[in-house]
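Just one protein chain is left out here, and the rest sit where they should.
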Amino acid sequence: MSTPALELTGLKKSFGKAEIIRGIDLSIGKAERHAIIGPNGAGKSTLFNLITARFAPTAGTVKLHGENLAGLEPFQINRKGLSRSFQITNIFPAMTVFENVRCALLWAQGYKYSFWHLVNSKRDLTEGAEAILDQINLLERRNLPAGTLSYAEQRALEIGITIAGGADVIMLDEPTAGMSNTETDYITDLILKVTAGKTLIMVEHDMSVVFGLADRISVLVYGEIIATGAPADVRADARVQEAYLGAALEAEH
Amino acid sequence: MTVSDPKHDVPEGAREQDQITTDPAKASERMRAGSMTLTLAPWVIATVVLVFLPMFFTNNSALTIMNQMSITIVFALAYNMLLGQGGMLSFGHAVYAGVGGFACMHIMNMSDFFETIPLVILPVFGGLFGMGLAMIVGSFSTRSAGTVFAMISLGVGELIAACSVIIVAFFGGEEGISGDRTYAQPFFGVEFLQQIEVYYLTIAWLVISAALMYLWSRTPVGRMANAVRDNPERAQFLGYSARWVRYYSFIASGFFAGVAGGLFAINYEILTEENLNTASSGVILLVTFLGGVGFFFGPIIGAIAFTLLQTVLSLSTELWAFYAGTLFVATVMFFPGGLAGLIMMHVPAFKLGKASGLVMPYIKTLLPAAIGLLGLAALVEMTFHFRHAATGDVEMTLFWTTFNSHEILPWIIAGAVTVIGLGIAKTTAPALKEAWNEANTAGGAS
Amino acid sequence: MDLILVNLIDGLVTGLLLFMLSAGLTLIFSMMGVLNFAHASFYMLGAYFAYQISIAVGFWMGLLIAPLIVGVLGAGVERYGLRRVHQYGHVPELIFTFGLALLIEELVQFIWGKNQMPYSVPEVLNFTAFAISGNSIPAYKIFMIFISIAIFIGLLYVLTKTRVGMIIQAALSYPRTVEALGHNVPLIFMGVFGVGTALAGLAGVIAGPVLGTFPGMAFVLGSIVFVTIVIGGLGSLWGALVASLLIGWITTFAKSYNIEMEDLLNAIGISTPENLSDSVFRDFWSLTSPQIADILPYILMVLILIFRPAGLFGKRQS
Partner (left out) sequence: MKNITKLGAVSALSLVLGASAAFAENIKVAFIDPLSGPFASTGTNGLHQFEFAADYMVNEKGGLLDGQMMEVIGFDNKISPKESLIQLQVAIDQGVRFIVQGNSSGVANALTEAVDKHNRRNPDSRVLFLNYAAVDPALTNDKCNFWHFRFDANADIKMDALTDVIAENDSINKVYIIGQDYSFGKSVSAAANKMLGEKRADIEIVGDELHPIGKVKDFTPYARKIVASGADAVITGNWGADMLGLGKSIIENGFTGPIYTYYAAGSGITAAFGESGKGIIRLVGEGQINPPASQEASDYYNAYKAKYPDGNIDQSRISNTIGMLAKAISEAGTADDVVAIANALEGMEYETMWGGKVFMRPQDHQAIQDMHINAHTNEGVTFTYDNSDYGVVTESTVVMASMDSPTTCEMKRP
C-alpha cells in the first residue's frame, strides 16, 4: 500500500480541561476527496487547525506523505505541499484580486524572499495568476480590491489562493457556508474543477455538496470519528443517523 | 457574525471607487498600456525639478533647508517601509539612522581610510551599519508585530539613546562626534566645500534611495510585506513566514535609515545625542503619518510639510510646535490617510474628467476657511502675546502689521475675520459636498 | 542597614506613584485595546490644575477638584476624539494619543509658560515625620503612601465587590457579550477612560509639589508608565502594582548604591584589561549603577517581551 497523503494517529487536543479532539486516527489516500462532517461543535475546524499547525496538538501525530509534521510552523507545512482555506473568508482585502493570487504563487514559483526580482516584470507570475483567475472565473475582476467582491466571489478567490501554490493536498473549511443554492452549485463545480487529481479534505455542512464531491466521508462527533467510509455506507450507518438526528432534535429545543 | 455580504457593507468611499471602475477590463488595459510611462514620468519630472531648483533658490539657507528635506524624505520613506508597508509601528527608529550617521562620522575621522574613498559613497557605510544594527535588533523584535514590536522598539530606542551619553567612545557624549567631509578623496575634482555641491550629492542619494525603496515594494518580499501586514495568518499558509518577511523589511528599512544618517553626517558634519533620542523617533512617526502611510509618496509630502513647519514657521512664531501638534491631531482625526490620502481622494474625479467642477466650490469654501483659520491663529498669537510678552511690550507684529495687543480694535478685527471666514465656509460647505458627490459619480451631466 | 529601610520607603513612594498612573492605563488598555500615550499628560494637567486651584482656595480643594476636572477632560477626549479615531484601527488610535500628548504639552506651555510653577507642599504637611540616622522622612511622603494605598484598596473594592466593577471586569474579557446583555459599552469605555485619567490627575496633584510642576513632567514619566504595564502584563491590575513597586525599588536601590561594572565583571572572573583608558570598551567597564538606574526598567521590559511577551501577570499576548 502506498503512503497515504495525510495520516492522523491518536490526535488529541484539550483547551484547559475541555477535551475537544479525543483521539483521532484517520488515513487519507492520494487523490482522494475526503469530507469531514459532523454536528456543530464537533471539533471539525479544530481538527483542521491541528493538521495545519495553527494549534499544537496535545497528543498524537500528523503525517503528510509519511512525514511527521510535529513542531513545524504553518508556513513550513505549506511548503511541503499542504494548503488550506478558512471558514471565515481569509484573503487580503486591500489588495487587488490579481495581487491576491500572485502572492499565493510567489513561494511555489521559487521567488521566496528575493528582492532582486520585480514581480511586475515576471511573465510566469502574471500568466500563472491569470490562468488561476481564469479557472475561478475572476479574470474580469482582476484589478478590483478583493474586499469589494461579492461574498461568493471572495470564497472563489480564497479557493484560488489555496490552490495557486500547486499544493497536492488541499483542505477547504466550509467552502459553501452562507451561500445561496446557485452560488453553492457554482462553487461545487469550481472545487471539482480545480482539485482534479489532488487530495482534497473538506469540512462541509451542506450534504448535497458532500455527497456530490466526496469519495469518502468521516463523521466527527464530540471530538471522535464515529464512522468513515464511502458516502452510501456512511449514510446507512446507524450511529451517524443517531448522532445527526440527536443533534437535530437538540437544536430544536 | 463576522462575515456579511460586503456588497451591502462597503463604506461610502469604497463603493464610489467600485462605481468608477465598473469596467475592469478597460481599466486594466489602460494600466498595462501606460504602465511604463506612468511609472517613469513622476521620477523623471522629480529629478529634473530637483536638478534645477537651485537656480531659483540660490542662497545657502534655502539649500540647507532643501538638504534637510531630502534627508527627512529618505528617512521617512525608510520608516514607511515598516509602518505603511509592513504594518510595524516603531517608536525607536531614529537609532538606526543615528548609528549609521555615527559610523559615517567615525569613518570621516579615520583620515587614512577616508582619504581613499570618495565622499559620495559614504552613505553606503551608513546604510550598512544601520542594517547591521537592524539585523541584531530585528532578530528578536520582529517575532511579532503589534504592541510587542512597538514596545520592544521603544525599549531598544531608549536604551541606545541612553547609551549615547554613557558610551562616550562611540557616541561622543553630549557634544557628539564631528568631522570634516572635505578630507575625502575629491570626486571628479569636487571637494564638497560648497553647499551647492552637497545639495547635488544629497539629491542624487535621495533619488537613488527613493527609487530603490519603490522597487523594493515591487519585489516578492516587498509584496509579501503588504500581505503580512494585512493578514499574517493567510501569508503563513502561502508558505511565507510572517516573521522572516517582517525581518527582511526591518533590515531594509534599517539600511535606508542608515543612508539617511550618512547623508546627515555629510550635511552637518556632526552627530549628537539628538539623532538617536526618542523625540527624533517621534518626529519621524509624525512626519510619516502626516504625509500618509497608505501611499508611497505620502512620506515625501509629510517630510516637505514638516520641514517647512519646523524651519520656516519657527522663524515667524514661537508657537510653531503648537500649530504642528494641532495639525497632526486634526490629520489623525479627520484624514487618517494623511496629506497623500487627501490628494488621492481626487483621483476618481480626475479620471472622470470632472475635477474642474470642484474648483469653484473649493474656492468658495476653502478660501474663507483659510482666512478664518488665519484669523483664529491671529487670536491665538494675540492671546499668547497678551499673556506672555513683557508688560511694557504691547506692540506685536502679525502678518506684516504692527499693532497694540492691549487695545480692543485688533481683537475685534481678528475675531470678526475668524467668525466671518468660518461662517462663510460653513454656509458654502453643503454646496461643496454636493459638487464632490457629483464629481465622483460617473455619467450624468458630463 | 538603616539606609536600606530608608530606601525601601523611598522606593515604595516612587512605586506607588507609578502605580496610580499605570492602574488607569492598564484598565484603559484592557478594555479598549488602546495604549494611551497621553496618559502622563493627564498627570501633568492634574498638577497644573491643582496648582491653579491651590492659589485660589488652597491645596486641599485642589486635591479634590483637580482630578475631577482631569477626569471630565479625559472622558471628553474619549468621547469626541478617540471614539472617532477608533473606526480607523489601533495604529491611528495610538498615534492620536501620541499627538495628543504633544498637543497637551504645547497647550500647558501656552497657558502657564515654560517655567517651573511654585506649587509646593501644604504647610500642614511640611515637616519631618521622623528621621532614620540623619535621613529625614518628610511627612508628605507618608501622606503620599496613604493616598496611594487608599486608591488601590478603593479600586480593588470597586472592581471586585460592586456591580459596576463586575460589568467592567466582564467587559474587559468579553466586550461583545456585555454589549449584547444590554449594557452601554461605549458609556463604560468613556467612564473607565475618565476614571483612569482622573487617577493620573490625582497622581499629578500629589506628585507636583515634590517632583516639580513643569511642562516636561509628562515626558519624563511618559514612557516609563508604559514600561510598567508591559512588564506587569497588559490589563492586569495586580501586575501593574507589582511592576510599579519593582521599578520603584530597583531604580531607588540602583541609585543609592554605587555598584560598578568593573567590580561586577571582576567578581564573575573577567579581569580588567590592562590599558583600560585606551580600550574601546572603557565606558562599559566604568559603568556604575546610578548611571544606568533609569534605563534598567527598559532593559527589564525588553527581556520580558523576549522571553514572556504576555508580561509577569498577563494572560493574553497583546
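The first chain written gets the first letter, and so on, giving A, B and C; residue counts start at 1 in each chain.
FYI, a contact is a pair of C-beta atoms (placed from the backbone, for glycine too) under 8 Å apart; a residue touches a chain by one contact, two chains touch by 3 or more.
Fair warning: this is a prediction, and the values are worked out from it, not measured in the lab.
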- Message: Counting the whole assembly, list the visible chains that the omitted chain makes contact with.
- Response: B, C
- Hey, which of B:Glu115, B:Asp180, B:Glu233 or B:Glu434 is the one touching the hidden chain? B:Asp180
- May I ask which residue of B:Phe170, B:Tyr214 or B:Trp320 touches the chain that does not appear here? B:Trp320
- Task: Name every residue on subunit B in touch with the hidden partner chain.
- Result: 42, 45-46, 49, 53, 56-57, 59-62, 64-66, 68, 162, 165-166, 173-176, 178, 180, 182, 193-195, 264, 268-270, 272-275, 297, 300-301, 304-305, 308, 310-312, 314-316, 318-321, 343, 390-393, 400
- Item | Those residues of subunit C which, in the complete complex, touch the missing chain | 3, 6-7, 10, 13-14, 109, 113-118, 120, 128, 131, 133-136, 138, 210-212, 214-216, 219-221, 224, 251-253, 255-256, 258, 288, 290-291, 293-295
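Following the convention adopted for this analysis, only the chains that are shown with their structure count from here on.
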- Query: What kind of graph do the touching chains make: line, ring, star, complete, other?
  - Reply: line
- Query: When the centre of a chain is set as the mean of its C-alpha atoms, what distance in Å lies between subunit A and subunit B?
  - Reply: 43
- Note on the structure: Cα centre of subunit A to Cα centre of subunit C, whole Å, reads 48
- Task: Show which residues of subunit A lie in contact with subunit B when the two form their complex.
- Result: 52, 54, 73-76, 78-79, 83-84, 86, 88-95, 99, 102-104, 106-108, 111-120, 140-145, 147-151, 154, 161-162, 165, 178
- Query: Can you list the subunit B residues touching subunit A in their complex?
  - Reply: 2-7, 10, 14, 17-18, 21, 24-25, 27-28, 31, 35, 215-216, 218-224, 226-227, 230-231, 233-242, 244-245, 248, 252
- Could you please specify the touching residues of subunit C with respect to subunit B in the complex? 35, 81, 84-85, 88, 90-92, 94-96, 98-100, 102-103, 105-107, 109-111, 113, 223, 226-227, 230, 234, 280-284, 287, 291-292, 294-295, 298-299, 301-302, 305-306, 309, 317-318
